[in-house]
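Have a look at the structure that comes next, please.
One chain of protein is taken out of this complex; the other chains stay put.
Let's turn to chain A:
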Amino acid sequence: MELEPLNDRFDLLVTKRSVEVLSFVEIWHGDSFPVVKNILLLDSEGKRVAVKYYSDDWPTNTAKLAFEKSLFAKTMKSNARTEAEITMFDSNIVLYKFVQDLHFYVTGGEDENELILAAVLQGFFDSISLLLRSNVDKREALENLDLIFLCLDEIVERGMILETDANVIAGKVAVNSMDPSAPLSEQTIGQALATAREHLTRTLFQ
């Protein structure tokens, strides 16, 4: 109960919430390494399932929503179901892929290597597919939203690519619900996923 005494001081603390989260894209001038500006998962009406922004290009929620809306309008008609598609949008490169009623997007700067962004999208798309197994649709995604958030967290950290291999990403996400003492190597990813899914579908929103 080491936290108890702190709680007494709770009211005395001057809480100044720090708003200045350093923006990566702003700081990195030049093209030293690939930077992801955002990752979006939207539904078939362009509404958010889960989104993550890493750049200051869209400072407010309104700006973010406007970006999502026009991006969705621009891409909704294209057939991005077999192969990932690509477009230039507001001086950004956007890669996207759709499955069922889910729309996956990854955005990068206009000088970014398109194929690196494609690898990020592929990693995102495949790891979600692995985690949701056969039912990759909006309902399943919302029911396992915690997995999606964790997945985003494992792909990119503040604009820097952490991992693009879908098996590794899904493995890291799924490992959460297992016994921490069991080393990862002793379980196959399939087992890990099964455990994770069982655990979560049983517990969430019962």
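As a working rule, a residue touches a chain if its C-beta (ideal position, glycine included) is under 8 Å from a C-beta of that chain, and two chains touch if they have at least 3 such contacts; residues count from 1.
As a convention for this text, contacts and distances are computed from a predicted model.
**Q** Looking only at the UniProt record of the hidden chain, which name from "Coatomer subunit gamma", "Neuronal-specific septin-3", "Cell cycle control protein" or "Dynein axonemal intermediate chain 1" is the right one?
**A** The chain we cannot see is recorded in UniProt as "Coatomer subunit gamma".
**Q** Would you mind spotting which of A:Asp56, A:Glu85 or A:Asp126 touches the chain that isn't drawn?
**A** The single option touching the absent chain is A:Glu85.
**Q** Give me the chain A residues in contact with the hidden chain, please.
**A** Contacting residues on chain A, toward the hidden partner: 2-3, 6-7, 10, 13-19, 21-22, 24, 27, 31-34, 48, 50-51, 61, 64-65, 78-79, 83-88, 95, 113-116, 118-119, 135, 138-139, 142-143, 145-146, 149-150, 153, 157-158, 160-164, 172, 175-180, 184, 199, 203-205.
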